[in-house]
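All protein chains but one are shown at their positions in the complex.
In order of appearance the chains are A, B and C, and numbering begins at 1 in each one.
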Amino acid sequence: MIYLTEFLQVVIGGVKIGAIYSLAAIGLVVIHKATKTVNFAHGAFIMLGAYAGYFGLKFLPYSLVYLLVPIAIGLIAGGIESGVLRSLRRADHFSVVISTVFLGIAIVELVRVVYESEMLSVSPVLVGRPWIIADVVLSRETIWIGLGALTASAIAVYVFMRLAIGRGMRAMASNPRGAQLCGYSVDWIYGIAWFFGGALAGLAGLFAAPPMGVSPELALATLVPAFVAAVIGGFDSLIGALLGGIILGIVETLSAAYISSAMKGAVTFMLLFAMLLFRPEGLFPEVKRRSA
Amino acid sequence: MLSRVLRVVAPSLAIVLISLVGLLCGTYVQYVICIALIAGITGASLVLLVGLGRVIMLATGAMGAIGAYTSTLFIEHFRFPYLLAIGVGGLFGAFGGFLLAIPAGRFRGHNLAMVTLVFQAIAVIGIRELPGTGGSEGMRVRPVQMFGHQFNADYEYLLLIGACTALLAFIISALQQGRFGNTLKAIAVTEIGSEAFGINIGLYRIVTFAITSGCLAAAGGLLAPRIRILDPETFGILASVNALAYPIVGGMTSVWGGLIGGGLLSILPEVLRPLAEYKALIFAVLVILVIGFFPGGILEMLARIVSIARRKPDLQPLPKFNSRTILVDSSTTQSLSGVSAPRHGPALEISDVSVSFGSLRAVDHVTLGVESGAIHGLIGPNGAGKTSLFNVISGFLPPDEGQVRFFGESHIPGAARTYVARGITRTFQHVAIYGPLSCLENVAIGLGHNDIIQSIRSSFVDPFRDPGGIRDRQSAAEALALVGLDGRRHTTASTLSLGDQRRLEIARAIVSRPRLLLLDEPMSGISLDEEQKLLALLQDLNARLGLTMFLIEHNIRFVLDICNRLSVMSAGQIIADGAPKDVIAQPGVRRIYFGERESALQ
Amino acid sequence: MILQVKELQVRYGSVTAVKGVTFDVQEGECIALLGANGAGKTSTVEAIVGLIPKSTGSVFFEGIDISAKQPSTIARLGLSLVPQWRELFPNFTVAETLVAARNAASRRDPMPESYIYELFPQLAERSNSFAGNLSGGEQQMLAISRALIARPKVLVLDEPSAGLASGILDSLFEVIKKIRCEGVSLLLVEQNLELASRIAQHCLVLSVGRLTWSGPIDRAIHDESIRNAYFA
Partner (left out) sequence: MRIKAHLQKLSRWLAVGLTLPVFMSGLANAQQQGVTESEILIGAFGPLTGPVSWVGSGSRDGLALAADEINRNGGINGRKIRLIFEDAVKPAESIAAAKKLTEQDKVAVLILGSGSTGAEAAGDYLRSAGIPSFNIVGVTPKIRDPFARNIFHGASPSADTFAQSWVDVILGQTPKPKKVAIIVGSYALPQASLKALEPRLQAAGIEITRTERYEQGDKDFTAQLLPISRSKPDLIVFLGHYTESALAIKQAGETSLAGLPWFVGAESIVRAFPKIAGPNAEGARSTWLLPYFYTQPEKPMQDFNRKWTALHGTPAEGRPNYVDVLAYGDMYIVALVLRKAGNDLSWKNIIEAWESLKDAKPSDFGPYASDVIFPEGFSSTDHQGNKKLIPIVVKDGDWKAR
């Protein structure tokens, strides 16, 4: 049945795009897990990562770029948290969320003003002939991005579950007053959480640059799917973000292939709507305990 | 009366004034004023939903699109007159708001923002795919035809849009400054404090969504002829985000904030023409600065500069009350005590009620009776389960097992909203008054006449003829006089001292002539001398109105003075019940307060 | 003098919960802060460790002015609080809670877990279960261990007896007495006079935000006027 190979090809296309959505969602979930705020400027950080990757690759080898860019974007995100958002934190949650929306727009417009060009191209890391398995084409780029998403989420899970910093962030998320009594300073933990989220956004930008091109529009193109993937995963679970992204990618590509391309956008939002209505805690809810 | 009318009509007058002044300027400036007025109305309608309702609304563009496309299509295909088409567009928008509000009832914060963004995206995709809307290439809009005359010149459009926006401004201003707006402010400050006085929070949210979306759609309809081509891009997500900035920059608490924010921010690109490339950046940075340093927006800046004198007390001729006469003269108290004449039989029966949180059993098979007309106290150390039991009684916490009956009727658990109508009201440990509202407005809400239709109707009618308003305000003033806050009718509640705030809560709780008053730690944080005054007030109310009272309290001296029945609770169970003097003497009670050794020495 | 509090005032909006409290704690001493509910005990101690903002007044710890310091810095200096309702991390296991608590030790070397499990054998059995699933008594033990593991110089306990059945209280206060002998200065906030008298020698009585009496605890227990003030 020739349609099976086609179906598999669509699914693989969906996995490739889904892996990018997962990468974008993980950083969003990290920041939300520790600070209970959703960073609407996350898409702008991903775009910054892509631009930093484009300029970095002009002077540095891949290995250095994939190391330095996430750190640089992380520092920017941490700086924004301690500089702009810390004073806002005293205000109510409402204005913090809104300020991240306009922060994202400010970053995108700043980049559009400083670097006027239309779209920049970044050549993929793994170059070469794609593998053909039962005439289903598996390009190296798909594998590279899939691997990237897996390693990024592995790093995020390791840091969160094993490292002291991760424990501090989980403690702050679970009970801020109790965490402070254990010597974790709110400002330090929030700064680290935003640095870590920003670094993951930078990494997502690097992986998204070759397939999606480097342009200011990358910000919105990654923010909405990242949010939907995070909601599918349950917004507090890193594994959920990884799987949520893949699921979203596949569902989107299938609906575009078999229904109509306009449906792709609509399906993303229908999925989000359904998740919010029927499973707000997401498919992979973090272990929740009713505290006494 | 006059100053209330003026305050409600002022925004519309301002719009009419601007339009008239606009007639003198050049046609380009007139065009800019039209766009600014429409943006102002968009900001003003968002004040209701974003400012008062605290909803992060990202579907403003979609609502505008519904209004613009619906009105244009009705004019094209069904030959509707322009104003009627705008009205129909508004209705479609209101329906859109209604659809958006149903799921929005369950979400808060960023999830709610995402629900509105979902609506925005689906609406824009829907409009582009619908046949007859010209898709992404846009749809041409014919100039306005009214009374056989075709509008061409800018000044004609300026007058038309000026009149329509003035009307919309009046609607929004009346709602925002009237009973409806007050109720929204109350909900925003304290949801439990509103639920307890019969405010249906879910319904208010849905109606606010519908009204705001209806106005946004009408504004979209007004904009359509001025931009000649309708395309989905004009009403895209960027339009929603920019519109969200209008109430934030202008000031979220009043219709003026929306008008000023919308007007100025829509003129900004014209002023920034020389710096065109940077205008989006400047806009975003400006909003962040306002959120960071002027949370109150331009309004707060103006208020701080002009430091408007505190609101003058209202000079309405209300019948003069003297608190002494109220208590002595039976004729005036007649109207007060008519409803709650003391009847025999138990006012409150708690049978075998249990509640547990995870592994902790907070209330363990409690059975308790409160006689009608009594002042029944419940004491016990921290963590004894008093508050959990109180929340079960006041309908905020459904019990795991057991039954609560009021005056013989069985009680539907959890329906706190129905309590006011059934003559049961409460006060709160951490005073849950409506800070931004005046004392009179706080107590008026206590009356419980808070169903949605009534509050909308009185928002429009009160400033002019206000028949209902007089009776409500009269009984509210009576209640304020009863608790000794007669001179503070128009002071903002948040500026009162704690003692006065407690009095205000009591006034709010008694204005609806309840049969049973539940008091949650009325003395917490109260100074010694204030305690005596509140004690006297509560005793008076119980004696004069035959008002049964059930209270939980830590201050044992106060409990011994006021209560005629006392129960003691420890570790989820009632361990003593009866007259206060002998209950305190029981060894079991002294042990839980002073510990084992002490009773041995006794 | 390891802890000094001068003219401490705490205000929530129009409510002044603590109206100018002054006292100090000597090295190795145990002081009980007594008073009826709503007297302002919790507000006082939470203001001292910085969890809630102070309106006026200053606090000195080992001579350093910690009035403006963050609660996390104060905890790392060695002044740790066991909060009134324990404030544990529900999705942390007992073991992980203790590992997280070592973070407050900063330069001091934290206590080994074995010592904690010795103090509270019940916790040893439950070391892998989630804090949210522990009973009331076990949660209180874990909360105390969390504050203890960083070897604090002053331990503040805010109503350890609250919400616990009387059976558990005896063994709990035995452990607190043992902790006292390790040389840790204690500030015990308690509503129950008898339990407090088992550990503290000196006590302060707080009523409606003001210190109304201070002196040896035995006199406080028998003195009728103090008990009435207590009831005030």
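Assorted remarks:
Basically, contacts are C-beta pairs under 8 Å (C-beta built on N, C-alpha and C of every residue); 3 or more make two chains touch, one makes a residue touch a chain.
On a predicted model such as this, the values are computed, not experimentally measured, just so you know.
Note that the absent chain touches A, B when the full complex is taken as a whole. Considering B:27, B:474 or B:495, the position touching the chain not shown turns out to be B:27 (whole complex). Touch with the chain omitted from the figure is made, among B:274, B:345 or B:587, by B:274. Check B:228, B:304, B:430 or B:465 against the missing chain and you find that the one touching it is B:228.
Considering the complete assembly, subunit A touches the hidden chain via residues 2, 6, 9-10, 12-14, 16-17, 109, 112-121, 130, 135, 137, 139, 211-213, 215-217, 221, 253, 256-257, 260-262, 264-265. Across the interface with the omitted chain, subunit B contributes residues 26-29, 31-32, 35, 128, 135-138, 140, 152, 223, 226-231, 233-234, 269-270, 273-280.
Following the convention adopted for this analysis, only the chains that are shown with their structure count from here on.
Traced through touching neighbours, the fewest hops from subunit B to subunit C number 1. The mean-CA centres of subunit B and subunit C are about 40 angstrom from one another, to the nearest whole unit. For the pair subunit A and subunit B, the distance between C-alpha centroids works out to 37 Å. In whole angstrom, the spacing between the mean C-alpha positions of subunit A and subunit C is 43. Within subunit C, contacts with two or more other chains are made by residues 132-134, 136. Contacts with at least two other chains are made by residues 358-360 of subunit B. Across the complex, subunit C is touched by residues 358-360, 381-384, 494, 496-498, 501, 521, 523-525, 527-528, 554-557, 571, 592-598, 601 of subunit B.
By the touch rule above, subunit B contacts subunit A in their complex via residues 54, 56, 103, 106-107, 109-111, 113-115, 117-118, 121-122, 125, 128-129, 237, 241, 244-245, 248, 277-278, 280-281, 283-285, 287-288, 291-292, 295, 357-360.
Contact residues on subunit C toward subunit B in their complex (touch as defined above): 12-17, 36-38, 84, 132-136, 159, 162-165, 191-195, 197, 208, 221-222, 227, 231-232.
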